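What follows is a single structure, written as C-alpha cells, with notes after it.
The complex is shown incomplete by one protein chain, all other protein chains being positioned as in the whole.
== chain A ==
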Amino acid sequence: MPIIEAKNLTKVFGKNAKQALELLDKGLTKEEILKKTGSTVGVNRASFTVEEGEIFVIMGLSGSGKSTLVRLINRLIEPTEGNMYINGQDLAKMDKQQLRQVRREKLGMVFQRFALFPNRTVLQNTEYGLEIQKVPKEERAKKATEALKLVGLEGYLDQKPDQLSGGMQQRVGLARALANDPEVLLMDEAFSALDPLIRKDMQDELIDLQSTMKKTIIFITHDLDEALRLGDRIALMKDGSIVQIGTPEEILMNPANDYVERFVEDVDRSKILTAEHIMKRPETINVEKHGPRVALERMKEAGISSILAVDSKRNLKGYVTADDASEAIKNDVRDISEILRTDIKQVEKDTPMNEIFTIINGSPIPTAVVENERLVGIIVRGAVIAALAGESEVESHHA
C-alpha cells in the first residue's frame, strides 16, 4: 500500500468554488475560470501515490500550484474536493483532533524560508514538535539533540537562529522536522533560498539521510536539476495540474507534452556532454586468461553484479553475470566463453548524452563505451542522471 495517496485533490481559491468545479469538469482552463467566476484554481484534480521510502519530487514553476499541493497533503489548506490518504486514512475527512495527531506523528514539514522561531534557541526550535505533544523535558531534549546531531549542528544548541547562516538555519528546520520521527517529510522548496553551493551540499546530505533513515520524502522544487538529483519519481505541474509523473529518465526521455519538453530542453548539458565525460573505468576480465572464479572474485571485490569481458587487445567480447559465474563454479565449468553473454549495449566515446539515454534506458547492466572496438569505459545509469543534474565531479570520472 502506498503511504500517501492523493485522489483528485482540488483547491479552488475564492467564493464561487462550486461553479469553478463545474467549469473544470467542462474542461475550461484556469484563465477562463478566473475570468468567469473570479475564482483561482490552485490545484486541479491532482492524483498520485507515494511509496514508502521514496523521494517524490513535485516540480513546477511558480504559480503552478506546487506549494498549494504540498499544503493540501497536510491540510494546511483545506481541499475543495478530493481525498488525501495517508496509510489508507482519508485526511480530508478527519476532525481537528485526528488531523493534529497525524501532523504530530506522521508528517514533518520543512519550509522555504526556514520558518524558525526567532525567540527560541536552536534546541528549543528543534524541540517544538515534541514540546506541543507534551513529551517530558529531558526526553525531548535528548531526541532534539539527536536530530541536530544528524544534521551536524550539535555544537549550536544554544544559539538563536539569526546567529546562523542560511544553510545552518535550514539544517535546524530539517532537524525540527526529524525530531518528531515522522513517516513523511514534506519539504517545500526547502533549499531554494540557499546559495547554489550550499544547496548542493544539502541535497547530498538529504540523499544520505534518506538512505540511512528510509524516510518518505515529498520534495517541492522549481528547479529541474534539483528534481533530477533527488527524485526517485518526479511529478511535473503546470497551471495546477500534474502533467506528468515518472522517473527522471522517463521524464527526460519521453516528455509527456510540449511543456515538459521545454523544461527538459533547458537541461542542455545533454547536448554538450558525451559518453566520454560520464564513463567510468570498467572492471574487466580477460576471456583468454580468466575463468569464472576470477570473474566472480573481481565482481565481489568491486561490489558489482556483472563484469565486462575483453580479449588481450581489450576488444569487447561480452559480459559475465555473477549468477552465471557462481552457477558455473558449482557445475565445475572452467571455460568462461560458455557463460559469456553478448547482448551488451555499446556506445562510441563521442556519443552525446541525449542519445545515450535512449540506448541505456531499461538496460540493467552498464553500457560499454568503445573506441574502435576497444573497450574504454562503462556508463552506469546513475551517472547519466547525475551528469544531467549537474554533478560537478563528472569530469573526474574521466579515466
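Couple of notes before you dig in:
FYI, a contact is a pair of C-beta atoms (placed from the backbone, for glycine too) under 8 Å apart; a residue touches a chain by one contact, two chains touch by 3 or more; residues count from 1.
Keep this in mind: contacts and distances are computed from a predicted model.
One chain of the assembly is not displayed; among "ABC transporter", "Zinc-finger protein", "Histidine kinase" or "ABC transmembrane type-1 domain-containing protein", its UniProt protein name is "ABC transmembrane type-1 domain-containing protein".
The residue from A:180, A:203, A:216 or A:354 that touches the chain not shown here is A:180. Here one chain is not drawn; of A:100, A:300, A:313 or A:334, the residue touching it is A:100.
Among A:132, A:197, A:213 or A:302, only A:132 touches the chain that is left out of the view.
Looking at chain A, the residues touching the absent chain are 71, 74, 76, 99-105, 107-109, 111-113, 115, 117-119, 128-129, 131-133, 176, 180, 186.
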